[in-house]
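For this depiction, one protein chain was excluded, whereas all remaining protein chains were kept in their positions.
When the chains are written out, they are named A, B, C and D in that same order, and each has its own residue count from 1.
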Amino acid sequence: MFDRLPLPSQFDRTIIAGGTVLLLGATPVLVVLAALLVVDRITAPEFVFFLASAVLLASAAGVVLMKNIVHAALCLVVTLLGVAAIYLLLLTEFLALVQVLVYGGGVVILLLFGLMMTNAQDDPVVTDGSQKPFAFGVAALIAGVFIAMALDAQWGSPEAAIIPLPDFGARLFRDFSLPVVIVAVLLDIAFTGAFVNARRADAASAARGEARS
Amino acid sequence: MTSNDGYVLLALMLVPLGTAGLLMLIPSKERAAIVGLTALSSLSMFVMALYVFCRYSFSGDSDSMFQGTLAWTWMENVGVLGDKGIQLKVGVDGIGASLALLTGIVTVPATWVSWKIQNGLKDFFILLYILVAGVFGVFVLTDLFFWFLFYEVALLPMYLLIAVWGSTRKEYGAMKLMMMLMAGSIFIFTAIFALFTHVGAGTFDMEVLIDAQKTEGFQKTFFPLVAIGCGVLGAMFPLHSWSPDGHASAPTAVSMLHAGVLMKVGAFGVLRLGFQMMPDGGAYWAPALIVVGIVAAMYGAISALKQTDMKLMMGFSSVSHMGYVFIGLGTFNSIGWTGAVLQMTAHGLMTALFFLLIGGMYDQSHNREIPNFSGMAKQMPIWSVFFILASLASLGLPGMSGFIAEVHIFIGAFRAYPVVGGLAVLTAAITATYLLRMLAQAFFGEMNERWTGLHEITVMERAGATVLAAAILTLGLWPTPWIDRITPSIIHIPGVTL
Amino acid sequence: MIPLENFLVLSALLFAFGLFGVLSRRSAILILMSVELMLAAVAINFIAFASYRDTEAFSGLVFALFVITVAAAEVGLALGIVLRLFRERRTANVDEASSLKW
Amino acid sequence: MTDIMGNGLNMQYSLLLPEILLGLTAFLVVFADLFSAELKIGYRLLPLLTVAGLVAALAASLILADQNSDFAMLVTVDAFTTFFRVLFCAVAIALIIGSHEYIESHVNHPGEFFALLLLSTAGASFMAGARDLLTAYLAVEVLSFSLYIAVSLGRNDPRSGEAALKYVLLGGVASAFLLYGLSFIYGVAGSTQYATIAEALGGDVSAVRGELVLGLVLIVAGLGFKASAVPFHMWTPDAYEGAPIPVTAYLSATSKAATFALLLRWFAGPLLPAINEWQWMIAVLATATMVLGNLVALQQRNIKRLLAYSSIAQVGFMLMALVGMSQITAGGLLVHLGGYLITNLTVFIAVIHFYNRTGKEQISDFKGLAQTNPYLALVMTAGLFSLAGMPLLVGFFTKFILFQSVVEADFLWLVVVAVVASTISLFYYLQVIKQMYLYQPDGDPARWRLTPTGYLTTGVLLAAVVVLGVWGTPLYEVADHAAAALFPA
Partner (left out) sequence: MGMQFGMEQVWVLPAIPAVLFVVLALLNPLIPRRGDFLAALGMATVVALVFVVMKDYASVFHGGEFAPEGKNAFSFDWVNIGQGFFTIQFSTFVDGITMVMLPVVTIVATMVIVYSIGYMHGEVRYGWYFAVLCLFVSAMLTLVVAGNLIQLYLAWEGVGLASYLLIGFYWERQSAAEAAKKAFITTRIGDVGLLIGIILLWRATGTFDIQGIIEAAKNHEIGEKYLTVSMLFLFMGAVGKSAQFPLHVWLPDAMEGPTPVSALIHAATMVVAGVYLVARFSPVYAEVLVARDVILYTGLITAVMAASMGLVSSDIKRVLAYSTVSQLGFMFVALGSGAVTAAMFHLFTHAFFKALLFLGSGSVIHATHKQEVESLGGLHRKMPFTAAVFSIGSLALAGIPIFAGFWSKDEILHETLNEAPIAVYVILAGTAMLTAIYTTRLVLLTFFGAPRDHHAFDHAHESPIIMNAPLAILAVLATVSGFFVFDQVGKALGFPGGIGANVFLEHAHHFTEPDYAFASVATLMSLMGIGIGYAYWHGDAKRAVAARGWAPDLHALLVNRYYMDNLYQGIINRVILGAGSLIAWFDKKVVNETGVDGGAQTVSYLGYRLKFLQTGRIPNYAFGMALGVLVLAIVAIGNA
């Protein structure tokens, strides 16, 4: 199993290269945004929003475009962190925290493990399907339609409110106590699923057979 | 007829169903028990049908269209259904009584000739009796839901009956028949749904539906659906394609029942669902029906001229004869309609006889090609006599069942459209041509030595043929009882001219 | 203050990116990642709506929390299945997992 | 207890007794399986335990039938919920009794399998009972997760893994669609409570609002996936074919029914005011589903795949009822759903037993079944004919009622399409029947018998198919009652 893990040096290279690219790409955006902020065209939260959005979307693009699986996975980390930043902008620190913990800490590691365990070649390069151009068209159209529809709405200009964490807790564990239970069961199911599939079926049967005999 | 007789009507459906159920319990090996049970059951159906026919009172004092009406609520005041939503409701008019009698008559010989089946006798009878139950149901039920249910019940066993026990291209014939008939049901389905909704009484009770007001536009729209849907089963041109192939591949008893009775269910559907429920639509579309009828009559007859397979010829002949029925219906007058109903009975009897005889011969020779036969009258005289009798009835010889029906249709047609009447009469001459050609080719002339091994048809086949022949002659010579029952029912239908 | 529309546009774009990934990728795991992007977009939506339009009950926040949880669980579950497939076929390429068709 | 908005919360846990029982049984089963060696219990106990739990849940559902209450504004317990609770428990009971031999020999991890079945049943009944988008969503995921796993449990069958992968990945995409749609509905209404959403949407129906329509499109797509509506159906045939047969049966029964329960809840409740926005979508989907499902079914050679397309086609019929949403069509849909579930289980359990004996699942493998096991052939025939809507069987009655109710809602054209499609369906059902009755068996022509439980389940189901076909009144009355709960006067 470990022979399929990328070498630490490769990791280093990736992180360094990625960071460089990120910096190089972000700098102009940063500059433009800073300029806008300076001339007071945007407020400070907006500055953060746009910056985070730019990073987030750029890395999301990386996730779906990168040839190298590991690169894509790392881009995902950046994306999810960007999402956490957006959460912060929406004044929900708790969820941002959850996002960082669950995704940054859990899911991505899980995914990386998955990647490594399923990649037989040393060179983790993937190819994309032949419907990529069409996919691009459809995705673009969908984005357009979604945005058009979202903007079609008369949302008014509501103000975002800060939700106090205790209230949130009360809401979660009192009003939505049943969903919490359900989601617990759900996690249980997911665990079971991961367990039964990751384990060798024949081994499992063998174990059962022995137990029975 | 009193409502107590409604129990007999109910029994007409339940006896065959019950027989099918009982048969399931009998082990396949007990052939004697199967034969005994079916003999008893078929005979009792015949007696009951005859009872219904005789008890039907035509003196004309009853206001109700149906007699012997008896209803059990099945489902009401739920969902789409209002009061009396769906009822198991029986009752007959003169038309139903006549056709129920036809069914009763044909079932008996159909049962008798099937006893010689070797493989799966029990299963055969189970399916056959389900079919019979369906047919009886259609004739005696007066609730549209159950009517349609039994209509489909009559079609349901057809596939297996043909595909398992049939001959030649049985799979093809069975599948085509089934699919076409089911495709026909689409139209009926649609019309029933629309009718229920349009009337809006929340009930499938036919009497209510018949009496209810329906707009003219509705009737004009939905009448053709019924005509097409039921027309498929009635082998209406150009929807007849299943008929020759289906008949050609069906086993004897199924051909008998199918051509003899089931096709009449189609025409009966046009009458009951079409003309009775939507008289205005019927009046509007009657000319189209008559055109289709005359085309079918001529088309079937002319195609039959070139057929060499006896059953195919009879299939096309049936198309032609059912064409007469549609001509009769299209006349929209009482004479033509009486003729149409008589023709249903007449054709039912003679075509059943035909198929019985062809089957009796085919079982031995495994050949139905007319050119392969010659001088069969020498080898199988009794068979030939019955066959000639059936042919003569088919070509409309007076004194046999066909004539009285055809003459009514001709007269009705002349009242409505003399040209059609004339063509119809001419078609009768074409009918004579193909039948007599067949007789001259296959039955007369020198015996073909190839068939010296053939035996006369079996005793049961002879008995069955006798029953049918007797019925043909009775109807031909003394049609009065039928006409007395049919006409009062027809005159009840609004818009029908005398 | 940042208008609500900004978040909606951002989430739509993120969603579309994810969708593009699902449609164009061949690796099961990358598809899974793309799905995660779509779900992240959903979470942004929920939180944005909760913060802007449901400030008293903020059910959307709870919803988003659950979405995150479920998404994580889904990754675990799906990875298990991918692993199993890989064990059986030595590939995580979805195009090669196409013996069931027509 | 009150919630944050000051609404009173009814925390009467007994309302959730059936689901609680199911959950507890699930854990019990897992434990029993886990410690089977230590406790010296055989496999047989697992299905027994499961069925016992299901029966208890069913009984609890019936006991709670008269309740008309809700749990913490999250789950409603009314006639509609009860209808589905009973239905789901019954389906699971029949399925387990009918297929426990199959599960023992062809399913990995039977203990987990039973637990998943129980939990998914609970999830399904939450789908029927939910009155909050969040509960509904989680219930959907509980059911879906269980099924993703269940599909993957085929033993020594590589198709199982592939099917599960397709199901889980596409399911994730569909979830994303659904959630995105829900987020917009939430955004429009500002609440996840059905009742509040209904009020919010009910206020302004004249203006067509993009965000609402977007939400609806995505909900339709997401649930269309769960229900296998064209063009979101594509996972269905593959998953059906790859899954162990009881799972296929479960997919086509409980999963489908639960989705329709949810659809009914949503489209007859919170989304009803926006009917003009979604009606045409459902109509388009229904038409496409009926047509495509039936056409492609004509070309299938594998019985599971055939049944998959057949079930897709059936979805088309059921979607019609949503188009003309009213109490009448909802009642019609519930009737048909009930009839369809019974019929479908009959066929599937017959197929399971056939597979138990032969290990084959191509249509041509059914050759001569009428000779080798006439009883099973009869069961199959009755089931297939019922699916085709032939009379004296429940399929005819339920289809008739369903179609009539849709016509009643002025969608005659849709019904015409449906009837045509239904006629086409007869063709492929007949292909199976043809194999059984017309041909000689390929292999061993010796007669064989079902197991006692096989006779029991097929017998009971067959009886139900026939009896309800001849006397469907109770089913219709119950369904109508349940539908009435959706439309409080």
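As a working rule, a residue touches a chain if its C-beta (ideal position, glycine included) is under 8 Å from a C-beta of that chain, and two chains touch if they have at least 3 such contacts.
Since we're looking at a predicted model, the values are computed, not measured.
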{"item": "Which displayed chains the unshown chain touches", "value": "A, B, C, D"}
{"item": "Among D:15, D:124, D:153 or D:221, the residue in touch with the chain that has been omitted", "value": "D:221"}
{"item": "Which residue of B:428, B:468 or B:493 touches the chain not shown here", "value": "B:428"}
{"item": "Which residue of B:34, B:52, B:65 or B:377 touches the chain not shown here", "value": "B:377"}
{"item": "Interface with the unshown chain - residue positions in subunit D", "value": "165-166, 169-170, 173-174, 177, 208, 210, 213-214, 216-218, 220-221, 224-225, 231-232, 234-235, 237-238, 277, 280-281, 284, 292, 294-300, 424, 427"}
{"item": "Absent-chain interface as seen on subunit C, which is shown", "value": "19, 22-26, 28, 31, 94-95, 97-102"}
{"item": "Those residues of subunit B which, in the complete complex, touch the missing chain", "value": "176, 179-180, 238, 240-242, 245, 299, 302-307, 316, 334-335, 338, 375, 377-378, 392, 395, 397-399, 403-404, 407-408, 410-411, 414-415, 418, 421-422, 425-426, 428-430, 432-433, 436-437, 439-440, 443-447, 479-480, 483-484, 487, 491, 498"}
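In this text, only the chains that are shown with their structure count from here on.
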{"item": "Chain centre separation (subunit C, subunit D; CA means) in Å", "value": "26"}
{"item": "Intercentroid distance (Cα basis), subunit B paired with subunit A, Å", "value": "72"}
{"item": "Computed distance of Cα centres, subunit C from subunit B, in Å", "value": "64"}
{"item": "Numbers and ranges of subunit A residues touching at least 2 other chains", "value": "146, 150-151, 155, 167, 171, 176, 179, 183, 186, 189-190, 193, 196-197, 201"}
{"item": "Junction residues of subunit D, two or more chains touched", "value": "3-4, 134, 138, 141, 145, 148-149, 152, 161, 164, 184, 187"}
{"item": "Footprint of subunit A on subunit C - complex, ascending", "value": "1-10, 12-21, 23-30, 32-34, 36-37, 40, 43-44, 47-48, 50-53, 55, 57-59, 61-62, 64-66, 68-77, 79-84, 86-87, 90-92, 95"}
{"item": "Footprint of subunit C on subunit A - complex, ascending", "value": "43, 45-46, 49, 53, 56-57, 60-61, 63-64, 69, 72-73, 76, 79-80, 83, 86-87, 89-92, 95, 98-99, 102-103, 106-107, 110-111, 113-115, 117-120, 126-129, 131-132, 134-136, 138-140, 142-143, 146-147, 150-151, 155, 157-161, 163, 167-168, 171-172, 176, 179, 183, 186-187, 189-191, 193-198, 200-201"}
{"item": "Residues of subunit B defined as touching subunit D within the complex", "value": "74-75, 78-80, 130, 145, 148-150, 152-153, 156, 159-160, 163-164, 171, 175, 178-179, 182-183, 185-186, 189-190, 193-194, 196-197"}
